[in-house]
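FYI, not all chains are in this one, though none of them got moved.
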Amino acid sequence: MSNHVYRVTEIVGTSPDGIDAAIRSGIQRASTTIRGLDWFEVTEVRGHIVDGEIGHYQVGLKVGFRLDAPE
Amino acid sequence: MSNHVYRVTEIVGTSPDGIDAAIRSGIQRASTTIRGLDWFEVTEVRGHIVDGEIGHYQVGLKVGFRLDAPE
Amino acid sequence: MSNHVYRVTEIVGTSPDGIDAAIRSGIQRASTTIRGLDWFEVTEVRGHIVDGEIGHYQVGLKVGFRLDAPE
């Protein structure tokens, strides 16, 4: 049995609704193209402000997934 | 046309309800005195605990805004 | 009157529902065994992904409490 190797990709999820929603938005988008997503880690939380209100949250994420076979 | 310059100020928003609410609380307060808020960045998340429950969340924020004319 | 000394312990709270819920989960568990919890600080936010959806959030916390008398 061989040792597993994982790849980590970095994305930014966004949402007008909050941090959790921005994370989910990013994970869902990544899952449409990457099989076997395994974990995530938040790297930064930022956001844009429009007319004194939060326009959208931007959450940086590292997302890891197992490499099943040579890419 | 001149190059824009931005100023960054640091605040701490608080709320008993959660992290998003603490961020909004801080941004709303800042927007009452600063025109042209443009972005924010979370620098830390802390909180106070009272009788074993979270009393309030404290979210450190850097808030950026454009300097339109000499301050 | 003597100077207070605090102890800081590190935990990871988890929840399928979001970051705030994971923090509350961790604080509530800690409060069952530690008297006088005083503050917390988030050290990292991670999570597991199952079938392309967030299985649960994992929030690292430092939790501080006052030492009332020799441990």
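Here the chain labels run A, B and C in written order, and each chain numbers its own residues starting at 1.
Quick note on the criterion: contacts are C-beta pairs under 8 Å (C-beta built on N, C-alpha and C of every residue); 3 or more make two chains touch, one makes a residue touch a chain.
Predicted, not measured: the structure shown is a model, and the values here were computed from it.
Sequence-identical chains make up the whole complex; the displayed set comprises 3, and the total in this structure is 12 copies.
Convention: only the chains that are shown with their structure count from here on.
Here the CA centre of chain B is 23 Å from the CA centre of chain C. In chain A, the residues touching two or more other chains are 19-20.
Interface residues of chain A, counted against chain B in their complex, comprise 18-20, 44-49, 52-54, 57. Within the complex, the chain A residues that touch chain C are 19-20, 23-24, 27-28, 31-32, 37-42, 63.
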